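Here the complex is missing one protein chain, while the rest keep their positions.
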Amino acid sequence: METSKQHIEPAAGRLGVLTVGLGAVASTVIAGVELIRRGLAEPVGSLTQMGTIRLGKRTEDRVPLIRDFVPLAGIDQLVFGAWDPIADTAYEAAVKCGVLDRFVHIEPIAAKLKEVEPMPAVFDQNYVRRLEGLNVKSKGGKRELAEALRQDIRDFKAAHSCDRMVVIWCASTEIFLEPGPAHQDLAAFEAAIDANDPSIPPSMLYAYAALKERVPFINGAPNLTADVPAMVELAHEAGVPIAGKDFKSGQTLMKTVLAPMLKARMLGLRGWYSTNILGNRDGEVLDDPDSFRTKEQTKLGVLDYILQPDLYPKLYSDVYHKVRINYYPPLGDSKEGWDNIDIFGWLGYPMQIKVDFLCRDSILAAPLALDLVLFTDLAQRAGLTGVQEWLSFYFKSPQHAPSVYPEHDLFIQQTKLKNTLRWLMGEEQITHLGIEYYQD
Amino acid sequence: METSKQHIEPAAGRLGVLTVGLGAVASTVIAGVELIRRGLAEPVGSLTQMGTIRLGKRTEDRVPLIRDFVPLAGIDQLVFGAWDPIADTAYEAAVKCGVLDRFVHIEPIAAKLKEVEPMPAVFDQNYVRRLEGLNVKSKGGKRELAEALRQDIRDFKAAHSCDRMVVIWCASTEIFLEPGPAHQDLAAFEAAIDANDPSIPPSMLYAYAALKERVPFINGAPNLTADVPAMVELAHEAGVPIAGKDFKSGQTLMKTVLAPMLKARMLGLRGWYSTNILGNRDGEVLDDPDSFRTKEQTKLGVLDYILQPDLYPKLYSDVYHKVRINYYPPLGDSKEGWDNIDIFGWLGYPMQIKVDFLCRDSILAAPLALDLVLFTDLAQRAGLTGVQEWLSFYFKSPQHAPSVYPEHDLFIQQTKLKNTLRWLMGEEQITHLGIEYYQD
Amino acid sequence: METSKQHIEPAAGRLGVLTVGLGAVASTVIAGVELIRRGLAEPVGSLTQMGTIRLGKRTEDRVPLIRDFVPLAGIDQLVFGAWDPIADTAYEAAVKCGVLDRFVHIEPIAAKLKEVEPMPAVFDQNYVRRLEGLNVKSKGGKRELAEALRQDIRDFKAAHSCDRMVVIWCASTEIFLEPGPAHQDLAAFEAAIDANDPSIPPSMLYAYAALKERVPFINGAPNLTADVPAMVELAHEAGVPIAGKDFKSGQTLMKTVLAPMLKARMLGLRGWYSTNILGNRDGEVLDDPDSFRTKEQTKLGVLDYILQPDLYPKLYSDVYHKVRINYYPPLGDSKEGWDNIDIFGWLGYPMQIKVDFLCRDSILAAPLALDLVLFTDLAQRAGLTGVQEWLSFYFKSPQHAPSVYPEHDLFIQQTKLKNTLRWLMGEEQITHLGIEYYQD
Partner (left out) sequence: METSKQHIEPAAGRLGVLTVGLGAVASTVIAGVELIRRGLAEPVGSLTQMGTIRLGKRTEDRVPLIRDFVPLAGIDQLVFGAWDPIADTAYEAAVKCGVLDRFVHIEPIAAKLKEVEPMPAVFDQNYVRRLEGLNVKSKGGKRELAEALRQDIRDFKAAHSCDRMVVIWCASTEIFLEPGPAHQDLAAFEAAIDANDPSIPPSMLYAYAALKERVPFINGAPNLTADVPAMVELAHEAGVPIAGKDFKSGQTLMKTVLAPMLKARMLGLRGWYSTNILGNRDGEVLDDPDSFRTKEQTKLGVLDYILQPDLYPKLYSDVYHKVRINYYPPLGDSKEGWDNIDIFGWLGYPMQIKVDFLCRDSILAAPLALDLVLFTDLAQRAGLTGVQEWLSFYFKSPQHAPSVYPEHDLFIQQTKLKNTLRWLMGEEQITHLGIEYYQD
């Protein structure tokens, strides 16, 4: 493997960030970035802001911050905008969703948050049944809607003097859609737009609009959206990166840590029962079985890929895996995931692991969104187009090349991400061999 | 890094395995190996027996079993012996400790288990206060005891026509000892033996005897034992590997998986409260505060090394870490570890993870003991002497070179182990970069 | 309240017990009674066998065993029979359901268990969809089936020289049925039988047959069955007691203990999320949404009655209560109930209780079945007919007089049961006032 540095354009000027959805996640990102800028809070959870990277050998003691190592946009360079079917500003959204402490983290930056007013959204209740909103684009055909979104992107860029843009989906989960003929190549996709084909949900119009404007697109929800051949084709054609899908924030994060442990230790698995209770808008949307089905797909696949039952039939070929999500309003934006894991060890003896994760949805998701914005922008400046597999670290259902299986193991994902940064900057890959410390 | 294969002697003939202690762990290993030989049970939990290793690129699909890839001794080649201060055979030990189902897993191999009778032990209640036994070597000085152990090893090897031997400590935890002057070099150590110095506990006599007989020594408990300069010096001089210390089997295994997750995601940590309840002989011994202190050291260090508070002061410099072990007879050989983990995320918001691990001590430890025996024997045949850092994967407190810090992260340990096997066999290191799938 | 003793017929002769269903619960009862008779096990969980009752004042120290206080049939007097659509004997049922240790608790009494062969059942898959069986009565109309059951009861009584009989439902949950016109009085009910009305499920035919034969009927499942006016009318007419419904064995038992604690302490409740995983035949049947609906009714009602939101609107009028049951085969007959309870205290501050109950379905249910058989037989001999509210202690959804609300609080139920026994025997009621110890 050559270790020469790749060419990367500098991160000069302003980076416009448009969030699709201005709810709990987006308002938590926007408020957080402002608080961090002012030194009122720390960007905990963000690899780009707090993470380091080890370079060279353990004894060299070279461990810079990632943001000092690769040329990322600084958080001072970010400018936020949004679309949402509900007309609340970022201030109103933050107050209503109840994630942040009002007195400590909202009121001090109220003026700034009130500036972020959502543009009218492309929204269709056929795809997200439990929501409704009035701040929507007056109905035209899908082509008109896509063009309107492209115009929004251009207008925002001009109005805020941005040098570059990123679009990120932070909205609710759409109903389950199978990839169909309209998604197989760009020509079919364009035709389907023109025909108002129902296989083109709003999320695809956002992704299409972004890519056509040569703007990277990130998908934080489990919708198909950009995870179809037509979109990958467009991304390569336009020379922009895409990243997705579904932020890996709570129970699945835990799962992609514990399943690798079982496999590392060759401990067998008989069953894994996961139940979630959550009380926010996301929970309400997922109470619709069709939206849940979309989510269930990304949640269930994880174990199969990590555990490789084909390689280990005696350990993993008969796993009973069940995932439940329940809307439970008393929790608000808090989210609780309870897992019961039935494992077996030496000679087949059964044991159990039970995990209760009392987490906060938007607090876990916000730093992922920030990192993805900054890394995707880096990818574009480094000329990396199409699917960014090295960002699998952030996703429940990482997009990947058709020739390979996805990597779900959090630690392989982390190694992949960091070795990609090393490769970009011409540093040696880390293998953890370290035999040299024990040989003459 | 060159990728030429290392020279490794073939694994011909019989491999004698002497366990120090013939209690729950040792009898579970011995019974298990016999059951597996006869096809009556599976070696679940054993990387050497069930694990695979990926070679080359993801698309090559080369994933052999580890035991087909590196030349390990087969389980048919193993012959077991033991020392124990209690005269029970492996059969009686297995029945009493209650780990295995008597009808399914003990009676069918009773004759074989009865053959394993423990040799009289070197035992001193000053170092393990809650135990007593009559099957002990008649008191002489420490030098005489060491020589008697050497003679046991030679006798066993001859009596069972073994080609090679391994000694593994599967006994109770000794009281806490600080490394002292007698441990700093081999000459001082030898002098201390001759002087019956109290800084030389029984476990060091076992390790010394093994190494002097050019037999690898493995330490499954947290005692100092071979983790002192004098022993490393002797290991190099004698050309044998040593591996230790303290099997990483339950709560610490979990900790070295969850802490890396927190660090990977830059989630902060305020406190980690771990409590254990266990009801076997190990629990009884650890109820002695001096034995517990030894254990506490190996259990507490883990977080500091993984979390690197110097690199991440805002996330990990103020962690309140508490570990408790309680003897609780109702559990028998079962062991339950309950962890409450107080973390914080974006802008400092608190969250909690609670883990309840209902495990079985000996069931988790047995495959580790088997793997360590086979890998240590491999190391010796490959000419790797002294500390085997690549076996850190198996230990709570891995021995390491003085020039580097220990690796506690289970996934770094796994990468290190597998890349060491690749290096031994002349295969390429795996880096998970995989950028080639996304470039033209 | 007068304290004169009630007249009770002696418990002479043999008591025949017919279980509807010969699965996990019934076989565990039958095996257990035999083991206890032989001194091979203890009747843990049975109030009639192990319970005591305090009489008079605390200082009198009169605390006899309940079975020495009231004239119950002894377990030596019991003779078991059963109906089941599957032809397995009690021996085969016990082996298959995996509740009891085969070597310790099944094989020693195998001959006895094999004697219990199920009579052909009245079974209809329209009412229990996930089961099927061949050991069923050849189809006739509902009247013929009812008559066949009556004949079975008479035949069994004669064949085994029984003096008295009891019929107890230990079978699967039928689909949800609303009480309808056919259930309102006995005449309508008889007409519906003759008309093969679908509102008469098999369980009602069993109850009808028992009552017509002047045999008490107990319902361990949540089916409507005897909980309709027509059946209560028949019970009074025939002079027999009825008791039901749905054994209170696991999560609901816990709920009827914790909810009274909240109310006793005036702690508020915002939400209660209960999830169950279980892997036996019961779990499989409840995976059918229509059977689950029947169960859900008995599980949900509990909180409302205990917490009295009308009396305490500020504490309990806005409770989000959700109950989930999931079929999860890895658990077998074990059953795990996880509850998350969101409470609030002083000034409204939130707190949480989480309970994980790792229980065994049939082990919990078996002693309830035994107690109910013996107490119902006692009731009949004491001339108590119709609904036995004092047995509410045993049920998730206790039948009760139309004029009063049901009591769900376990401790009120226990007081009611014990004070009823005191009343039957002419002893004073216990009030726990005890002011006399503190006054001159």
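As written, the chains take the letters A, B and C, and residue 1 is the first residue of each chain.
Methods note: contacts are C-beta pairs under 8 Å (C-beta built on N, C-alpha and C of every residue); 3 or more make two chains touch, one makes a residue touch a chain.
From a predicted model like this one, the values you see are computed outputs, not experimental measurements.
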Touching residue (missing chain; options C:32, C:201 or C:222): C:32
Contact partner of the left-out chain, one of B:135, B:317 or B:340: B:340
Hidden partner interface residues of subunit B, rising order: 270-271, 273, 275, 277, 320, 322, 324, 326, 328-331, 336, 338, 340, 342, 354, 356
Subunit C residues that touch the omitted chain in the full complex: 1, 28, 32, 35-36, 41-47, 49-52, 58-59, 63, 99-100, 105, 253-254, 257-258, 260-261, 264-268, 311-312, 314-315, 344-349, 351-360, 362-364, 366-367, 384, 386-390, 393, 400-401, 403-405, 407, 409-412, 414-416, 419-420, 423, 429-435, 437-438
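To be clear about the criterion, only the chains that are shown with their structure count from here on.
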Same vs different contact residues, subunit A with subunit C, by half of numbers used: same
Distance between chain centroids, defined by C-alpha means - subunit A, subunit C (Å): 51
Multi-partner residues of subunit C (at least 2 other chains): 356
